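For this depiction, one protein chain was excluded, whereas all remaining protein chains were kept in their positions.
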Amino acid sequence: MSILKAAIIGGGHIADQNHIPALKNLADQVEVTAVCSRDLQKARALADKHQIPFAYDNAEELFGSQNKPDLIINCTANYLHYPFTMQALENGCHVLCEKPPAITAAQAREMADFAKMKGKILAYNLQLRQTQEYTLLKKCLESGQLGEIYHIKADFVRRRGIPGWGNFTNKEIQGGGALMDLGVHILDLALSLLDYRMPDRIAANTYDFIGKAGGKGLMGNWNAESFEVEDACFAHLSFPDNVSIMLSTTFALNTKSEKNVNLQVFGTLAGAVLNPFSMYTEIAGELANIKFPHLQETDIQLANTTAFLDACRGESSNICNAEQGAILQEVVEKIYQSAQR
Amino acid sequence: MSILKAAIIGGGHIADQNHIPALKNLADQVEVTAVCSRDLQKARALADKHQIPFAYDNAEELFGSQNKPDLIINCTANYLHYPFTMQALENGCHVLCEKPPAITAAQAREMADFAKMKGKILAYNLQLRQTQEYTLLKKCLESGQLGEIYHIKADFVRRRGIPGWGNFTNKEIQGGGALMDLGVHILDLALSLLDYRMPDRIAANTYDFIGKAGGKGLMGNWNAESFEVEDACFAHLSFPDNVSIMLSTTFALNTKSEKNVNLQVFGTLAGAVLNPFSMYTEIAGELANIKFPHLQETDIQLANTTAFLDACRGESSNICNAEQGAILQEVVEKIYQSAQR
Amino acid sequence: MSILKAAIIGGGHIADQNHIPALKNLADQVEVTAVCSRDLQKARALADKHQIPFAYDNAEELFGSQNKPDLIINCTANYLHYPFTMQALENGCHVLCEKPPAITAAQAREMADFAKMKGKILAYNLQLRQTQEYTLLKKCLESGQLGEIYHIKADFVRRRGIPGWGNFTNKEIQGGGALMDLGVHILDLALSLLDYRMPDRIAANTYDFIGKAGGKGLMGNWNAESFEVEDACFAHLSFPDNVSIMLSTTFALNTKSEKNVNLQVFGTLAGAVLNPFSMYTEIAGELANIKFPHLQETDIQLANTTAFLDACRGESSNICNAEQGAILQEVVEKIYQSAQR
Amino acid sequence: MSILKAAIIGGGHIADQNHIPALKNLADQVEVTAVCSRDLQKARALADKHQIPFAYDNAEELFGSQNKPDLIINCTANYLHYPFTMQALENGCHVLCEKPPAITAAQAREMADFAKMKGKILAYNLQLRQTQEYTLLKKCLESGQLGEIYHIKADFVRRRGIPGWGNFTNKEIQGGGALMDLGVHILDLALSLLDYRMPDRIAANTYDFIGKAGGKGLMGNWNAESFEVEDACFAHLSFPDNVSIMLSTTFALNTKSEKNVNLQVFGTLAGAVLNPFSMYTEIAGELANIKFPHLQETDIQLANTTAFLDACRGESSNICNAEQGAILQEVVEKIYQSAQR
Amino acid sequence: MSILKAAIIGGGHIADQNHIPALKNLADQVEVTAVCSRDLQKARALADKHQIPFAYDNAEELFGSQNKPDLIINCTANYLHYPFTMQALENGCHVLCEKPPAITAAQAREMADFAKMKGKILAYNLQLRQTQEYTLLKKCLESGQLGEIYHIKADFVRRRGIPGWGNFTNKEIQGGGALMDLGVHILDLALSLLDYRMPDRIAANTYDFIGKAGGKGLMGNWNAESFEVEDACFAHLSFPDNVSIMLSTTFALNTKSEKNVNLQVFGTLAGAVLNPFSMYTEIAGELANIKFPHLQETDIQLANTTAFLDACRGESSNICNAEQGAILQEVVEKIYQSAQR
Partner (left out) sequence: MSILKAAIIGGGHIADQNHIPALKNLADQVEVTAVCSRDLQKARALADKHQIPFAYDNAEELFGSQNKPDLIINCTANYLHYPFTMQALENGCHVLCEKPPAITAAQAREMADFAKMKGKILAYNLQLRQTQEYTLLKKCLESGQLGEIYHIKADFVRRRGIPGWGNFTNKEIQGGGALMDLGVHILDLALSLLDYRMPDRIAANTYDFIGKAGGKGLMGNWNAESFEVEDACFAHLSFPDNVSIMLSTTFALNTKSEKNVNLQVFGTLAGAVLNPFSMYTEIAGELANIKFPHLQETDIQLANTTAFLDACRGESSNICNAEQGAILQEVVEKIYQSAQR
């Protein structure tokens, strides 16, 4: 297997903690050759820390170098997903882009079309797909144990989890709040169970009461005065063949759990809950509850990076691909539109 | 206090078990003088059992008798709520009608208008309003502890609770399934918290997979072949001032709990859960969870009948009144319309 | 369906509390016409209490009467199971006999052979077969979910449950202690899962330390000085095709649980535990634990009496029949022999 | 106290993780001078890692060296326990041998006899004897609180714990499966409570269904095709004075617990459970359950090595000695014989 | 055994629910011949309900009647304990008097002295002495398992248990609040463990904040305006031989438990908690916690009445006798004096 050359664009926490360690773990398939960041010092420090040979403060330079990468990990801020991904595709690179795909549906659509035209892999880092629980859920669905899914409750809810760092409350940079940051994860899981069908009816409401009022923070203290995004989003998605999703995603909500990331999936033969994974069905004519007490935690970033490399090599892969990303972004946009009416 | 004369129309289980015992308990305010049922033998047996003097198989006879009642308890099947209520109002009686108000929104509207014209009390037996939990929720809301409510999750969900008796799966008689029978209760609680505002946007889906497939029943065994109504209904209600409700109501769903009847109320200052009642808020700058370990169960039918009698006497009452019933029925109808698109 | 005439022999607690109420509940199939007890006064009192027409103190009289019964419920002490059952069969009656079948294997064999010769139903009141849990276990076995069973742990263990009344500690009357009284129940369940195969190797030990020492009783206080039977029995049963059972049955043991009545069944595809019913298997490549949270308690005496009547009418029935009873008694005898070596 | 010289034979995981660290912790009593392994490179690496001066690939060389050891830790594969132990004894060394003592009863007997003849200590590393729980159990037995023990349930059961590494499923190398690897531990604890009496009657069954069928592994994935040993063993041991043991030991079983290592000990005055340690008895005429909430985990390897060194110095020691090992191996062999009939 | 004649003085709830049923249950020892109450109609109704032959509204009449009682159950209000008990003794009757013994220490002393002079049994209905837990505690103490007791925490604490009926908040009638009504029970248990030694140092505080402020009642709603007694009392009792008791007794306190009635007893060898009964000690050199999971609830009124009758017959009895009652009342008085300083 030939070894691919990878470059990182965006030198923040997620590059340092998630992507570079995963790539380093896959040294038989990929070599990290460069880090590119607006801040050259930061790029160099990160490169040094991980023993990566080159550092740039400029994407042109990166793509123009002798060591031109085969693939790019796009770790930039949300509003930069589009320009850097387009530039990388233009330069013939595969791209693993952080979520959300982009700021607008139009961008994500253009990115998908351009990747297709260029014959390159564009994929998104929605790594919750790689948990043992979701893998098992997919297996149970594919083996017919759930029957047909007709309703899903999708939750990514935090009680007081407005991040006290970064740009999470800045609308221009992030494109939105809880939905853009958290909701896309759980929405991707739900849509993937439905083969990324497109809903034909969306009703949604968004709120920002707690974010603008301020209060106790459990993920650092946020600035209520500069809070510009939604702290809560509730949406009902309905599909042409009468399937429905109820989505709840919040940065802050006056609720019991500190954090609830879950799917409840209702099928004609069985229901399933993602975390902890369980099924509710009938066995031998009686109602049965099934638990799986021995599921093990997996390194989901490692698994998702592996899935991306599989895709780059033309193998089958369960990664969120460019086309799915475009649909996901369109759904997100329609949710915001419904809420803004 | 003068004693009112009450007559029962409809001689079924709910008259026998709920209404007549409650009225008998309030003998200082009301006297049950007659039972009226299509089946005279049944009417007489019920009257004898409860030492009620008169039995009829005919409403005209009842209203034409010397012992003309002051108020009627309408315990008939759903599709008879309208005609018997109208007849009772026409005859100058107050009416406590079983839920749902009627089969159509137009009927419920006409009933409300006619009651107003006649100057009589028309109310509905949505007795979950009388639990200590809901009473406390209302008090906390009114005293400002919740702030403004902006989102409610309303659930009346059964795992395998399609009743194996009566007409619960017959569309003509009942007007619908889980929503008509169970959903109206929890919807009434939610709308009452919002002062019975009218939602301006409703998106809903209904299903009948389990009902039509058959299977294990936990409330007797139902006939899958004659199952005509929805076994599950999921709806998103949105109000002009950006408040939203997510409603889930089912007769049957592949889920863990045998039965879940609950409200989760999210306000700007605190959230509340109805069962068991609890609040989630901030106290002294820290996140606080509040429980009320000493709430006592109350006889909610007795309390609701009392509330009706209060209304009849012109006193303030928290009963679901005719106007609220008309709005509730309209919401129900819009949910069905959205689901049938 | 013609109504069978039943007579009770033995006027003790089990006739009064179990058998007569069950028969009375099945009045469309059976009529209790007589009670027979050594003590005529006792017989008459029991008959009067349950509105049974005739009372006798003598079986000959019973069988010689005009109202000759079609079936007999043998509720006598263990050592009388044989003579009264033989007499009843001789007189052309079906017999439902209390457990254990008899005092010796030879008696039980003779009873089975005689019933066969007479063309009458002889069955034993091992009513634990009728629990929802055991019924479900059988269904899961028959549908292949357990694979082949190769090992069973069978427990009927009490901490301090030596009955403080009756003849439970008298060897001549009872034939034995915990094994005769409790062990036969759980052994019957285990053997029935194995289609009543005969074990070819039995190793067992019995004890009477606590019974003879005396101490705190949880089922009344027993007389340690007249204690003659085993208070504990542990046995290993091995079958020709390499299946095994480990049996533990005690009246008294220094253990945690007040009472443990259970089967643990180990099959090639899944294991099952009887109480509360659960299964341990693999689903979709992962280890799965299955619970059945909605099993309902049933009236097992009513169900067993019904099963007996089914058998009398020539219908299929899961009751412990005469042939099974003979095998059960043989196994019991071999256990005692192994322990006495 | 003079310092003994110790050499390790067998350079695997158990030498590296258990024995060498324990010896190093006891530097005031013992000095590790050499490691001997078939693979010299492995021997040297291990020696270097632990700063041990000499490494050999040949036992003759070891025993012929100037630095002749006083004692040997035999960490070889099961089938090599016999030859290397005999060689060490021949060379005048004490031996701490890994469990099981040998492959056959005859070997273990010969080893014990030879050690006695040579006046050397031979002991086995059955270190579960050193837990605080077992120590306390012994103390309670010795102080009379349990009375006389008459029955023991001994369990070392894993749900899916067939090791996915090493030679655990190879019959020639290991001598057997679950019984040889796990059962000997719990059997040693049980027999030690009975002063290593010899049972005079053994009935046993062994199975290999899951091992040969394959499936989900919780300790790595095993190769079902080369699976040669028992995955489950159930045995009943009976002693001349009417004491009995029920042994259950499995690598794989369709049961709830991932792992259950326990003794339940039933005495005339009290019963005890090993993990977590508890007693069931009578106090002041009432049934009492006793827990010991403050037992602390101990380093059982360190304690067992210490016990071995105590024995080498002629002090009293609770280690499994050569004579006990011979009895243990004989019991194991009889269990296999009973199962193979 | 000759049958004693008993008369009831005071026709309230405690006579009806506790004393008369207990006496009726002991018909082989005692016969209830009369009820005496200020209100003749009430006396007669109570007598009729329990089939008691005579009813009086006047104690003189009772004592002057032909059916002069052998013993009196004094069920009057606290301030009447003294006069009616004295009158009964004067008339040669034994007396079982409700608690507290009297209103003042002087009264209780006089009652004890007069009973002694008259040679009659005077005892108090402190029936918590008869629980299985307290009986077991006494047994453990007497058998030496606790060693010497040196400290006791005695609690009879309610969160919001000011009775909403009767005279519980009236100082003149009751003599006090929580201490008089509840504290005497737990104090009697504590003092009885110490052989009713007299403390030589008492420090105490009493409060009435909640009682006077009003609020939610869990035992009916009390009248805050007429609240005259203490709702909380905390006292430290110290004995000449350096034993101490900490007493907490409340009608109302802002605490978690609705009700806590308990002793914690600290001895030199073990500690014990009364409810649920448990001991904390050392066994075999390790710290041990002992539970008694099979204690059964007993009918403590029946047992206390039996104990009284035993005393009347001159048998040994664990009832609170006249002398103990005088000491108890003196301790109560000293607690109030300390609090009033």
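Order of writing sets the chain letters: A, B, C, D and E. Residues in each chain are counted from 1.
Keep in mind that, in the parts below, a residue touches a chain if its C-beta (ideal position, glycine included) is under 8 Å from a C-beta of that chain, and two chains touch if they have at least 3 such contacts.
Here the structure is a predicted model, which means the values were calculated and not measured.
The residue from E:Ile14, E:Ala45, E:Met246 or E:Leu295 that touches the chain not shown here is E:Met246. Only one residue from E:Lys5, E:His236 or E:Arg313 touches the chain missing from this view: E:His236.
Touching the chain that is not shown, out of E:Asn91, E:Gln132, E:Gln264 or E:Asn318: E:Gln264 (per the contact rule at the top). Taking the complete complex into account, E:His151 is the one of E:Lys68, E:His151 or E:Arg197 that touches the chain left out. Residues of subunit B in contact with the chain left out of this view: 132, 136, 139-140, 143, 145, 283-295. Of the residues in subunit E, those that touch the hidden partner chain are 147-148, 150-151, 159-160, 201-205, 207, 209-210, 213, 215-216, 218, 232, 234-236, 238, 242-244, 246, 248, 253-256, 264, 266-271, 273, 278, 280-282, 285-287, 289, 341.
Just so we're on the same page, only the chains that are shown with their structure count from here on.
Note on connectivity: the fewest chain-to-chain touch steps from subunit A to subunit C number 1. Chains compared, subunit A against subunit B: the Cα-based superposition rotates one onto the other by 180 degrees, nearest 5. Comparing the residue numbers each copy contributes, subunit D and subunit E share more than half of them at their mutual interface. Placing every chain at the mean of its C-alpha atoms, the farthest one from subunit D is found to be B.
In this assembly, the C-alpha centroid of subunit B lies 50 Å from the C-alpha centroid of subunit E. In this assembly, the C-alpha centroid of subunit D lies 61 Å from the C-alpha centroid of subunit E. Once the centre of each chain is set as its mean CA position, subunit C and subunit D turn out to be 43 Å apart.
Counting only residues that touch two or more partner chains, subunit B has 159-160, 216, 218.
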